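Missing here: one protein chain of the complex. Every other protein chain is in place.
Should a chain be cited, it is by its letter among A and B, assigned in written order, with residues numbered from 1 in that chain.
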Amino acid sequence: MTSPLLSVRDLRTTFRTGAGVARAVDGVSFDVGRGETLGIVGESGCGKSVTGLSILRLIQPPGRIETGSRVELDGRDLLALDEESMRKIRGNRVAMIFQEPMTALNPVFTVGEQIAEVVRVHERAGRREAWARAVAMLETVGIPAPAQRASEYPHQLSGGMRQRVMIAMALVLEPALVIADEPTTALDVTIQAQILELLADLQRRLGSSIVMITHDLGVIAETASRVVVMYAGEVVEEATVASLFAEAHHPYTEGLLRAMPRVGQARERLATIPGTVPPPTAWPSGCRFHDRCPYAWERCVAEHPPLYRIGGGHVSRCHLAEEPARRASPHEPWAVARGVGA
Amino acid sequence: MALAVRWLLAAILSALLSLLLARRLARLADAPMETPAGRAARRFRANRGAVLALHLLVALVVVTVLAPALAPHPPAAQPDIVALKSLPPSLAHPFGTDQYSRDVLSRVLYGARVSLAVAVLSVLVAITLGVAYGGVAGLAGGRVDAVLMRLNDALLSVPRVLLLIAVLAALGRIDIEALVLLVGVTGWFGVSRIVRAEVRSVGATEFVTAARALGIGRRRLLVRHVLPNALSPVIVAATLAVGNVIVLEAGLSYLGIGVQPPQASWGNILQEGAAHIQALWWMSLFPGLAIVATVMAVNLVGDGLRDALDPKQVDGR
Partner (left out) sequence: MRRLLAGRLLQGAVIVVLVTTITFFLIHLVPGEPLATTLDSPYLTEAYRARLRAIYGLDRPLGEQYVRYVGAVARGDLGWSFSLRRPVADALADALPNTLLLMGVSLALSFALGIALGVLQAMRRDTATDRVLGAVALFFYSMPDFWLALMAMLLFAYWLPIFPVGGMVDPVMHPYLGFWGRIGDVLSHLALPALVLTLLSAAGIARYQRAAVLEVVRQDYVRTARAKGLRERSVVVRHLLRNALLPTITLLGLALPALLGGAVFVERVFAWPGMGLLTVNAIATRDYPLVTASVIVASITVVAGSLVADVLYAVVDPRLRRR
């Protein structure tokens, strides 16, 4: 097996807030192979976006990436680099696509200028050459009349087009790794499909790897080959997409899958996961999911589960791996008894 | 009772009031149920400058209210126009005496009452007018709103100082009530803009639509539903306006058209001392320091209120 492009080991990112230290990312590890798409899925507050930002070292104080974390790109530890070297990697070898293109693009510069800027900064290109490449990129991402559009401002474009611009900006220098943080969440469903198709197409052409961060399992199903499920700052399950959808192990993943409304299934109420995500300043003891889990027992409160191997590259942070029989006797999650959530 | 004892009692009173205020704030902030007021109180308390300024203002108000008891001499008394006139600061007269042998400290203390009263009262006048005008415009909407706001903006672009100077100079000596009214009447244009914007944004919310669907009339809607939500920027604006009016009144009195002597106000002490600025420098220094200190405190509290009440706070991603 070829070595992975990106290797994240024991990533911990914390934020000092008025209410205490928030351990937003608390020991996350995963690999991303060359040319593959890894999905990171979880609810808001689970730390997936912070993970993405940490890889590019875009965490600003009061947040910090704790020592002991390792983020290796092609064998180089990104966290050990000095700022200037890191800067050369951003936008160039590793690029990021953000969720809300209206606010992520600078309103006072034309979209062409913003794309050309990336080219000018990293490669010693003149203005004309950079502009030409920007226009070419706009065409590549499927924007009609690219030369005209390049001179327009973000507010003059539709949401879908703005996101294409963001993709153009991220991919113009053909980075090896693209981190996509909820790239379609702010878009209409039909546009969503177009954008995902575009990303897949570009990936094929450029051979880039993609880290697809999303809360939408549907997006994962469509784009990723492997998926990491995050909850409360940790990885709770990792598997190939096929395995995950066929047989999810972790009760949280089960809950997520059950909560997806599916066409053709007659149901009276949408299934939800009772309870709420705990605050990052106070992760629960033991297994962090224990009060919302229908299978939890005493061991889950006392003992923080490690990542158990299920087989075939499938891991799960759940004691059910050692006591699978308990899956036969679900109960009402303790959060419901406490009266929290439906 | 000896003067020192009276000042001590005043200090104790002020400390007690500050303590009460702090506890009330703490109780709001730490209440078990989250209310908007509680959240605002918490944010305010986190702002140490604002809290300190608030306590300073409490002390100032106490001293101002108790001025008759705390002033070492009556402010208009001219005990010895030969021996005691124009004395520099000393232990007997910490702020010196003026050319009529009046004790400047006492005049500053009494002047505080006048300056603060004028500021607070005229801001109240302005707020009342502004809320009424802005509220009506905001609720009315459409043409009426447009016309009212154009008029408002036109009035807003008149330099307030010049207008006041013109009118006050023409009227000559006026009493304090008239001064308060005039200052208030020239100062509401900014408030009405804020109120109208707030009324329109709150009015567009769903709970107002729901209320109207229930058949609640316009006036009741304005007073009981819309205004309480729209009030926070008004509170902030009012607080900051008090600071501005203190400075404005000082300026007008300095020109001789504000508060008239022998009644003391910070501004007219400065006016009396300006002609002899080099010789009687204490008359120009101390009232000015008093103004600066007070207005700084008011501004800090106003800023603190704005940060506390403004929902756009960044509490961390």
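Here is the rule we use: contacts are C-beta pairs under 8 Å (C-beta built on N, C-alpha and C of every residue); 3 or more make two chains touch, one makes a residue touch a chain.
A quick note: this is a predicted structure, and the numbers were derived from the prediction, not measured.
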Query raised in the report: Out of all the chains shown, which come into contact with the hidden one?
Result: A, B
Query - Which of A:Leu6, A:Val25, A:Leu38 or A:Leu56 contacts the chain that the document leaves out - result: A:Leu56
Query - Hidden partner chain, touching residue among B:Gly38, B:Pro94, B:Pro233 or B:Gly251 - result: B:Gly251
Query raised in the report: Where the complex has a chain not shown, which of A:Val118, A:Cys287 or A:Cys300 is the residue touching it?
Result: A:Val118
Query raised in the report: Which residue, B:Ile165, B:Ile194 or B:Ile235, contacts the hidden chain when the whole complex is considered?
Result: B:Ile165
Query - Among A:Thr14, A:Asn92, A:Thr140 or A:Thr223, the residue in touch with the chain that has been omitted - result: A:Asn92
Report task. List the residues of chain B that touch the chain left out of this view. Result -> 150, 153-154, 157-163, 165-167, 169-172, 243, 247, 250-251, 254-255, 267, 270, 274, 277-278, 281, 284-285, 288, 291-292, 295-296, 298-300, 314
Query raised in the report: Which residue numbers on chain A touch the omitted chain?
Result: 56, 58, 87-92, 95-96, 98, 100, 103-109, 117-118, 121-122, 153, 155-156, 166, 169
